[in-house]
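Apart from one protein chain that is not included, each protein chain of the complex appears where it belongs.
Right, chain A next:
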Amino acid sequence: MRVRSAVLASLIATCCVAAATAAADGLPKLPKKAAYKVGFAQTESNNPWRIAETQSMKDIASKCGWTLVYTDAASSASKQVADVQSMIAQKVDLIVLAPREEKPLVPAVMAAKKAGIPVIAVDRDLDQSVAKPGRDYVTFIGSDFVDQGHRAAEWLIKATGGKAKIIELEGTTGASPANNRKKGFDETVKKQSGMQIIASQDGDFARDKGRQVLESLLQAHPDVTAVYAHNDEMAMGAIAALEAAGKKPGKDVIVVSIDGTKDALQAIIDGKLGATVQSSPFFGPISCKVAQRYAAGEKIEPWVKVSDLFFDKSNAQANLANGF
């Protein structure tokens, strides 16, 4: 069923692309107005990160002169396509889309383009082999997950003096943040002869799974000196596992992760977590800025990179408000 709908979606997508190229329509323009009706198509709201993202959009709406039409696709790509279609029917001025999956959302973007409504993709990109930023949608606003991995690795190299035996807790197998955070970290670490990844396992981005996996890995590899988790929730689980095994997180084993949740910042203050690279969910202000630049007729770069902060002992306390 899933495969079939995916195939169908990509078929439709290809047709749409063909039609769009034939018509040779440019990207829809955004007129300069004082007030806009903006659709925000969220993909799900079952974790703190998504909730913070939605809140950020709602917060900016009033400041930016937006009337927000908000939908939540509840983790379903097909519902999200329908959500975007209903936004088109409501004749919104602009659609901000957090695409659930790269391919299935392309037809919805094409439909919006046909209806003359510009689309901005946030936090996850669309499949660039069928839809191009600058031609089919305005731009992709998002973090550089590979770079997040780089930064985590660089901090760890400094903190350990370039010598560490590392266990890596990966995010959900196949998810793009997991793939890219692994790529960035592994690349950087490989260049150091003293740094060695002794085990790397799937912790599903979840605290409970991260804890159980690390508990077991700790038994098999008691010589570990550092843990790299692809998100803070797994890092929290890792800290619990280390404490249960009688090791002191932050002293015996150094933990580094990515996200910047409130819990993680508190753990840094408590000395249990070494550092966390922020993966900012605060897309409201930057989306507003991009929309204003686009309305003013500026050409937008195909990827607007979100600048992610970095939290360690030196600034965790001051940034507690930036956690989510």
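Everything below uses one rule, namely that contacts are C-beta pairs under 8 Å (C-beta built on N, C-alpha and C of every residue); 3 or more make two chains touch, one makes a residue touch a chain; residues count from 1.
Note that in this section contacts and distances are computed from a predicted model.
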"tRNA threonylcarbamoyladenosine biosynthesis protein TsaE", "Ribose transport system permease protein RbsC", "Putative aldehyde dehydrogenase AldA" or "L-serine deaminase" - which is the UniProt name of the missing chain: "Ribose transport system permease protein RbsC"
Touching residue (missing chain; options A:Glu53, A:Asp125 or A:Asp263): A:Asp263
Among A:Arg124, A:Arg181, A:Arg207 or A:His230, residue touching the chain not depicted: A:Arg207
Hidden partner chain, residues of chain A it touches: 45-48, 51, 173, 199-202, 204, 206-208, 211-213, 215-217, 219-222, 233, 236-237, 240, 244-246, 263
